[in-house]
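Got a structure here, written out as structure tokens. Questions coming.
Note that one protein chain of the assembly has been removed; the remaining protein chains are unaltered in position.
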Amino acid sequence: MSAQDTIVVPATDAVRRAQAGKSYWARVRERLLADRITLAVTVLLAVIVLMAIAAPLFATHDPMASSVLARLKSPGYNGHWLGTDEVGRDLYSRILYGGRLSLLCGVAPVTLALLIGGSLGLIAGYSGGIVNSLIMRSMDVLYAFPSILLAIAICGMLGSGLGNTILALTVTFIPPIVRISETVTTQVRSAEFVEAARASGARPVSIIRFHILNNVLGPILVYATSLISISIILAAGLSFLGLGVTPPDAEWGLMLNNLRQAIWVNPLVAALPGAMIFITSMCFNLMSDGLRTAMDVRI
Amino acid sequence: MSADVLLEVHAVRRYFPIRGGLLQRQVATVQAVDDISFAVRRGETLGIVGESGCGKSTTARLLIHLLEADAGTITLEGRAIGDSSGLTAREFRRQVQMVFQDSYSSLNPRCTVEDTIAYGPTVHGLSWADARKRARELLGKVGLDPELFATRYPHELSGGQRQRVNIARALALEPRVVVLDEPVSALDKSVEAQVLNLLVDLKSELGLTYVFISHDLNVVQYISDRVLVMYLGKIVEVGPVESIYGNPRHPYTRALLGAMPSMDPDNRGKQATLTGDPPNPINPPPGCRFHTRCAHAETCCSAREPKLAAGTAAGDHLAACHMLIPGSGHSAAPAIAA
Partner (left out) sequence: MWYFVLRRLLYAVPILLGVSLVVFLLMQMVPGDIIDIMIPPEAPKEVADMIRIQFGLDQPVHIQYLRWLKAILSGDLGISIFTNQPVADELFSALLNTLKIAIPAAILGFTMGVMLGSLAAFYGGSWLDKLFSGIAIAGVSLPHYWVGMVLVAIFAVSFNVLPGQGMGPDGFPWTWEHIKHLILPVITLSLIPMGVISRLVRANVLEIRSMEFVSALQAKGLKGPRVLLHIMKNAAPSALALMGLQFGYLLGGSILVETVFNWPGSGSLLNLAIFRRDIPVLSATILVLATIFVIINILVDVLQALIDPRIRR
């Protein structure tokens, strides 16, 4: 009898554990861990972010120290791993420091737009009627500008600088986020489980928090990750035009702008900051793709 | 009779505007539910039958106050929301709950079964821990092992299991009336029988009152004490189940029952069955709404609307047909009693 127990009990336990169901997010995590490309990209991004945040630890030179003698040297010159820029500053150290602002310009506008646009979309989708029309029609007006043009218009009128860059990109990203969040909310709102929640006497805020948010979050997060990639490219683009971060701060787009004339002298060095923009934005795009597959969402 | 009335619907009307055109003006109205009155008695099961689009689901949503009526009142034990009795919408909703038709979209795909059931009680002030405890008890009551099912997600359940969860959710607030909107129509026949039996057991165990909405006449006959037949937003007949099925008085009810598949080979295809689709509820026909499809229609039928009345039959069985109303002008109407 005891022998029987030892066979039966673990078996049912195992069956129960297998059948007890995993949370949706646990499944997403599992699928993400099985996806080698996404995993590799995430590690690479973590390294880039870490090195940028802890730039003083990893930098080999003072990013502001220029040298007239060592201008536009190729990688490896005299301890400069990636060479020097147009006024002889160490490119490797500048790329590290530049990553701070570039990543900030990538993440901050998307985060802000996510908070503002996500809430606006939830409100528009959940309220419907006039509130919906009011919000969505104003978004249509912002949508009438191609995104780069809107960012350039805002920065061009208000002037350059980090604050205006983040402001311009935030405004640019709000409309698409509102649109996605509104679409998903509208779909979820008419689902019967929301009706059931209303029928139990729950208040709108509680319904949105408990029943709508967790359904809307997935698609928006996937989209936001791909927006970070666009945000990095656009922010660097604004700096490239001289509309973004102001010198002498290091930022990838600005470095690229400063090195533009150097393309005739040392093309490899001049192209390096751009390669960083490309790699980072590619990582965010691949991560977004991986998340999308893992969450099985469509946008 | 009025003493054991739990839920009363009085002259309730609900129209839906249809907007169109450049300025989104109202171009038409759907008369989903038009001036209906009926009572749900304590402890009974009232079945509501009718074709799709007849206003069954609108009636259900009006009953649980998911929709507000344009006119008329719905009272719970004589108390209406907002009147001097102090009945709040929250309290009303706690007492009158609903089991939805689509068992898939009625469960949040991102919520565990346990949390879905526990959510309602937390809205009414229970702590999450207590609510989850109640959820597990209820899972046992609806025949799902809480150990196995509490932490599952809807997509990990079969249709019948999902519908059991739906029932548990409706019961979590300890309601007195449960409105069941086509609760078994998406299920396989064998599962359907299990769920129906579960509903019957729960009703006697918890002392519930059911409003059971379905287009399946067999199911309604099985579970109901009284039956209400709807056609295009109107009640055409209401009465005890034996009386309705044994002696249908409205031509529409007769046609519906005639279309019901019978197990008796001698009893097939005698009655005239319905042809064509029901008319558009946007522009319902004048007079008796059924006259466009009725074999007995006469001029009075398109001229005047028949009232729901007992006519010559026993007091509990009402029908809305000119053929039953003395002096209605219909050739088949009984003579006016002296």
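Note that the chains take the letters A and B in the order they are written out, and that residue 1 is the start of every chain.
In this text, a contact is a pair of C-beta atoms (placed from the backbone, for glycine too) under 8 Å apart; a residue touches a chain by one contact, two chains touch by 3 or more.
As the structure is a prediction and not an experimental result, all values here were calculated from the model.
Enquirer: So which of A:57, A:130 or A:157 would be touching the chain we can't see?
Expert: Considering the complete complex, A:157 is the one touching the chain left out.
Enquirer: Quick one: which of A:45, A:110, A:224 or A:277 touches the chain that's been left out?
Expert: A:277
Enquirer: Residues on subunit A that touch the omitted chain in the whole complex?
Expert: 137-138, 140-142, 144-149, 152-154, 156-159, 229, 233, 236-237, 240-243, 253, 256, 260, 263-264, 267, 270-271, 274-275, 277-278, 281-282, 284-286, 289
Heads up, the rule we're going with is that only the chains that are shown with their structure count from here on.
Enquirer: Calculate how many whole Å lie between the centre of subunit A and the centre of subunit B, each centre taken as the average of the chain's C-alpha atoms.
Expert: About 50 Å, centre to centre.
Enquirer: Can you list the residues on subunit A that touch subunit B in the complex?
Expert: 16, 19-21, 23-24, 191-193, 195-203, 206, 210-211, 214-215
Enquirer: Would you mind writing out the residues of subunit B in touch with subunit A in their complex?
Expert: 61, 64-66, 89-90, 93-94, 97-98, 100-102, 105-112, 116, 119-120, 123-124, 147-148, 151-153, 156, 166, 169, 173
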